[in-house]
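Since the structure comes first, as structure tokens, the remarks are kept for the end.
A single protein chain has been omitted; all remaining protein chains appear in their positions.
Right, chain A next:
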Amino acid sequence: MTIEFRGVTKRYGGGVAAVDELSLTVPDGSMTVFVGPSGCGKTTSLRMVNRMVEPTDGDVLLDGRNVRDIDPAELRRGIGYVIQHAGLFPHRTVLGNIATVPMLSGWSRRSARRRAGELLDTVGLPAELGSRYPAQLSGGQQQRVGVARALAADPPVLLMDEPFSAVDPVVREGLQDELLDLQRRLGKTIVFVTHDIDEAVRLGDRVAVLRVGGRLAQYGTPADVLRHPVDDFVAEFVGKDRGYRGLSFLSADALEVGEVSTVEIGSVPGESGEWRLAIDDERRPRGWLAPASTVDGPLVEADLVAGGSLYRRGTSLRGALDAALSSPASLGVVVDDDGAAIGVVTARHVLDVIERHSTNVTATSRTANVTATSRTARA
């Protein structure tokens, strides 16, 4: 289902605009992330889709149909809604929470609960959690239940308002991966709100950067926004690391994988003047054996220096560079889909590939630089 904002404005009490003339289209089956500092109207914009907020001016259309013409309760039952603190009903069990919308839509209790059980599985929660209460769940689990509740009636549209910002970073990353996976499987049209540009570029097919006062600053693919910010505000907002983050969108196909000497755990390593990669019997990397280290007898894990991040072949240059930079041997370990080591890359190799990429885009980025300089001069 396509979502279209057409000149949407929201003013509170006739004063300043919270959202100002917002016009953009979220194509069917894609995820658009609204991102911006607090006060940029991103949440207000999201809430105008399911009429939790009514626009002062302009229209929101779902597949061409004005949401104004749809009864709010009916509209909302057809749109999944996930909020920051999950907002689970404390008096209902997990299954009861997930079954809420089907029950409201008049399903029988039995089919609603069966559907809720399926959804537990969809969001990666074990079935025995179904009879627990929200107070007995961790923050990450609550958020998953929130997503399951939103998906229960299989709505074509999902609205997610900072759903992961209250959970810790490790859990958040897991939830983001699962959302991407879910999106690939279910093909929902998703509007996602966050203040975190990393989260935005990681999740969005498109990113809408909003500035304070509710004006759309830029709408484009994450790579586009990172590499060609339209103005100082966007450049500032996407941050100092944007060059590094932009690597996420560069393919590492041209990267050559070098050879590395390996030594298997349990074997007698002997002497060597160079870093050697320790692997297990399935060639999975376990760590590094430092040059000139002496090992008595067979190699055990305690003899090793911990390795850096692993770079899975076929993913972006960002991972490749990080693998090289985080490795004690300055050699980034490349693994295949099964996690077996197939070679190494150096930061030098990765930079060469990056430079070859950037010669292709120099023309455009130079124009962008000129604009940025002239603005700075005026300020």
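Assume a residue touches a chain if its C-beta (ideal position, glycine included) is under 8 Å from a C-beta of that chain, and two chains touch if they have at least 3 such contacts; residues count from 1.
Note that contacts and distances are computed from a predicted model.
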According to its UniProt record, the missing chain among "assimilatory sulfite reductase (ferredoxin)", "Aspartyl/glutamyl-tRNA(Asn/Gln) amidotransferase subunit C", "Urease accessory protein UreF" or "Osmoprotectant transport system permease protein" is "Osmoprotectant transport system permease protein"
Across A:Phe34, A:Tyr81, A:Phe192 or A:Trp288, the one contacting the chain not displayed is A:Tyr81
Among the options A:Val101, A:Val263, A:Leu304 or A:Val333, the absent chain makes contact with A:Val101
Only one of A:Gly15, A:Gly64 or A:Pro90 touches the unshown chain, namely A:Pro90
Chain A positions in touch with the non-displayed chain are 50, 52, 72-78, 81, 83-93, 100-101, 104-105, 133-136, 146, 149-150
